[in-house]
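My questions will all concern the structure given below.
The complex appears here without one of its protein chains, the remainder shown in place.
The block that comes next holds chain A.
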Amino acid sequence: MTFKMHSFYAATALLGTLSVTPVVQAQETVNMGAVLSLTGANATVGEDVRRAVMLAVDKVNADGGVLGKKFGVIVEDSGGNPTTALNAARKLASVDKVPVVIGEYSSGITLPMAQYLVKEGVGHINVASTSTKVRELGASSFNLIGLENLGNQFSAADTWALGYRKVAMIAPNNAYGQGVAHGFKQEFEKLGGKVVTELLYTAGQSTYRRELQQVSRSAPDAYIYTAYGQESAVLNREAYELGLRKSPWYAILLSMSLSDTPANIANGQLGMEVGNVYGDAGKAYQAAFNAKYKEGTKTSYTGYAYDAVLMTAAAMNKAKSTDTDKVQAALKDLGKGGYVGVTGPIVFDAERQRIDPPYAKLKYDGKVVPR
């Protein structure tokens, strides 16, 4: 038995040497991983975020790389599909052996993917998903973006400040929509407001005229809504046709809600979204993005991805290692205070969630602009 164990150790050690040595020799670059939705329904977001990631890589390498070597991000496509995303994460963790993986976009994909990474002990940084379940992911998962509960607090306070007291709530009848409708109502009623009607619409209908008319009967001060691009285009057009736009419309996640709505219908809508850039560093980031890609960022998530990459590179340098445990410890250290990214100061609480994540007050005036 002893002999067998010895030979087992020896074989393992030999295998280890065989597999590790060439990697170490070939490892001119220090890598981290990213799983992004480069194809599928959210391809616009995925490509936008990929550009930010590449911009961050340029920045790290211009500043001298990591541990004296070239720095890189291995980007994998999730195809907007949880299984593909999981396979991509598995490849990054077991073949490329990266210490940290960022991604994905939608919560339904981020959660299973991050659960896998946490199980393997690999670091994960959430840059775009806002489900409150992100907080519960576990030991090696970090979060940079504001989750839904904070978003609801922000939009409730914002609409209250705009003077709305009696509002109608419109959201899709799915986990996301119900979460927002319920959360917003709770926060808004805490402030003393009232949600007079709650419309959880069925996705994919050819018309929402009947639903909209039902809502309008309660004569709200304002309509608070959140909807996916194409459905939102139908809702907005019909709301306009039915004269409902005489009252203000406020969108939770404004650019998602207006992505397919023609500008002449969208004009004048107010809304909120996760914050994009902050301060001088943010402006410099936007300028660099514009210079490299000849157009601006399309979504609000790019800044978070940029910060996640820069912060990971900084953590590797701080840990003087690419070992995932050491890099995670360094990330926690950086998150104790003092680190300022392009989305603002990044401070983690005990559960590695960002404290006071940024939100933006927006309006639509030809395009989505700050208000």
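Side notes on the structure shown:
What we mean here is this: a residue touches a chain if its C-beta (ideal position, glycine included) is under 8 Å from a C-beta of that chain, and two chains touch if they have at least 3 such contacts; residues count from 1.
Convention: contacts and distances are computed from a predicted model.
Selecting from "Cytochrome c oxidase subunit 1", "4Fe-4S dicluster domain-containing protein", "Branched-chain amino acid ABC transporter permease" or "YdbS-like PH domain-containing protein", the unshown chain of this assembly corresponds to "Branched-chain amino acid ABC transporter permease" (UniProt protein name).
The chain omitted from view is touched by exactly one of A:68, A:192, A:243 or A:338, namely A:243. Only one residue in the set A:149, A:186 or A:230 touches the chain that does not appear here, and it is A:230.
Only one of the listed residues, A:190, A:210 or A:292, touches the absent chain: A:210. For the chain left out of this panel, the touching residue among A:54, A:89 or A:199 is A:199.
Residues of chain A in contact with the chain left out of this view: 40-41, 43-44, 173, 197, 199-202, 204-207, 209-211, 213-214, 217-218, 229-230, 233-234, 237-238, 240-243, 260-262, 264-265.
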